[in-house]
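Missing here: one protein chain of the complex. Every other protein chain is in place.
Moving on to subunit A:
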Amino acid sequence: MAAAAMCSVVMSLSRINQRLGVLTLNPVHKGAAYSKGVSVRGRRGGPPSSRPRREAGPPRWEKMTPDQDWTAVYPTAAAFKPSAVPLPIRMGYPVERGVPPAKEGNLELIKIPNFLHLTPAAIKKHCEALRLFCTEWPSALDSDAHCEEHFPIQLESRDYVFAGPSLRNPQARVVTLRVKLSSLNLDDHARKKMIKLVGERYCKKSDTLTLTADRCPLRKQNKDYAFYLLTVLYHESWKTEAWEQEKTVEDMEEYSWEDSPSQRNVLDTLLRMRTLGDSADAAVDTDSVRKELLASSEVQEYAASVSRLKNEGESESSVLQYREAVKKVLRL
């Protein structure tokens, strides 16, 4: 704008000069609207330019009032401008017998990221505008237990923000699915088969199945694959194959007292104790006697204590319980 005006003025002047027959003095460069005070390119040692250099005025912070709108001074992230920040900041290693250097021309202050654009007033303004796009959390899901009850499946994924030769992080595609088996519709056989199928991915203490999917290149694909795995596992565990009939005692997950050597031994011992005690003429009907012994409370207690020892391991209380049960059974 200024350049065009200058040029039109100059052109009119040159036309006037031509009419008057006066040669134009200096070739004027188009667009030379800036002050040419110090640009002495090609005019070294020559006379100083007629146009004087514009002096720098007082720094901006002198005109600032304490109640100004700071968000207008630093609306976005910008480098530190010593003339625009009214604070007497000093930063850097102190010179000998001195203080840290002042803010004018201080490279340390320019290098470090500043948060001048994120003052509390600015954050409040931003959040006022952002609040329109936020939605409220449903009030019914106010605790982890409620979330677990209605939404049992948890999907974990990661995002990365960093600067480097490449912006992508290959770990961003990994998806981890966690679900408690108690929240799935599984019966006893299905649950045991599921635990055997997944192996190490099941944690007994927290009853959680963890499936990690990272074989696909996209996160969405890995999520779909994790759900597919869960579906397949679920249906396979409900099926009963022909070879599952051959499950032996070693394959059982828990110890069951029925049909175990412990039951046989106890019943044999008690039978022999009885036959020794009774008179020799009674024709003992072993089956009914066995059933009667099984039904008795001492044997049931003994069965419970043995199962507890085998399943939960040895602890002081379980061993004591076993001791009491044995004393009752053998009537010591």
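General remarks:
Here is the rule we go by: a residue touches a chain if its C-beta (ideal position, glycine included) is under 8 Å from a C-beta of that chain, and two chains touch if they have at least 3 such contacts; residues count from 1.
Operating definition for what follows: contacts and distances are computed from a predicted model.
The listed options are "Translation initiation factor eIF2B subunit gamma", "Hemoglobin subunit alpha", "Small ribosomal subunit protein uS10m" or "Fibronectin type-III domain-containing protein", and the UniProt record of the chain not shown names that protein "Small ribosomal subunit protein uS10m". Residue-wise, the contact with the chain that is not shown comes from A:150, picked out of A:150, A:247, A:264 or A:291. The residue touching the chain not shown here, chosen from A:56, A:130, A:295 or A:332, is A:130. If you put the missing chain back, the residues of subunit A touching it would be 75-77, 112-113, 115, 118, 120, 123-138, 141-142, 144, 147, 150-163, 179, 183-185, 227, 230-231, 234-235, 238-239.
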